[in-house]
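The complex appears here without one of its protein chains, the remainder shown in place.
Presenting chain A:
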Amino acid sequence: MTLAPTLQVREFVEIPCTVDIPYRFAAGKYLSRFLVELRDNGRFLGIRCPVCKRVQLPPRIVCAVCHVRNSEWVELGLEGTLTAFTIMHLPLTDPTTGKPHKPPFCYGSVRLDGSDSVVDYFLNVEPSMRRLRVGMRMRVVLKPRESRKGDLTDILYFDPVD
């Protein structure tokens, strides 16, 4: 039997595959304290660098700029300022649940009062997303205590301060 030269391929094979990977992620010393405080007491804790004094969020062991160990815990306010946002029109999959967010939905960066960092999270825009403005004041709304689990999704959303 004579075989056709491989470059004259009539059918290219493509096989759909899925990879499902379980893993266990360790939050470590600093982030664990932050998450437990958020879950149990509904408080946001930042960490202040002893050299540059920047309050960093989430708390982490080293100030990347000063190369020193962060040590001073600071309680932040639950209000802040919107620095950037988007209105998402794609049904993006929530990677933590595998389910799509229902578009359109909004998220943005909020700088909590007393913090030098921003937090990215969903924005409540009811009744109209047209009210969103860079610079507007936002307030953290947490999920009820019993449904918090100790990660950033314990936040329900940021709500505009009217």
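One rule holds in what follows: a residue touches a chain if its C-beta (ideal position, glycine included) is under 8 Å from a C-beta of that chain, and two chains touch if they have at least 3 such contacts; residues count from 1.
Note that in this section contacts and distances are computed from a predicted model.
The UniProt record for the undisplayed chain lists the protein name "Thiolase family protein", from the options "Sugar ABC transporter permease", "Thiolase family protein", "RnfABCDGE type electron transport complex subunit D" or "NADH:ubiquinone oxidoreductase, subunit RnfA".
Note that of A:51, A:84 or A:161, the residue touching the chain absent from this view is A:84. Of the options A:51, A:65, A:141 or A:161, the residue whose C-beta touches the omitted chain is A:65.
Within the full complex, the residue among A:35, A:76 or A:138 touching the omitted chain is A:35.
The omitted chain makes contact with chain A at the following residues, 9, 12, 14, 17, 19, 25, 27, 31, 35, 56-58, 60, 64-65, 83-90, 92-97, 101, 107-109, 117-118, 120-122, 133-135, 150-153.
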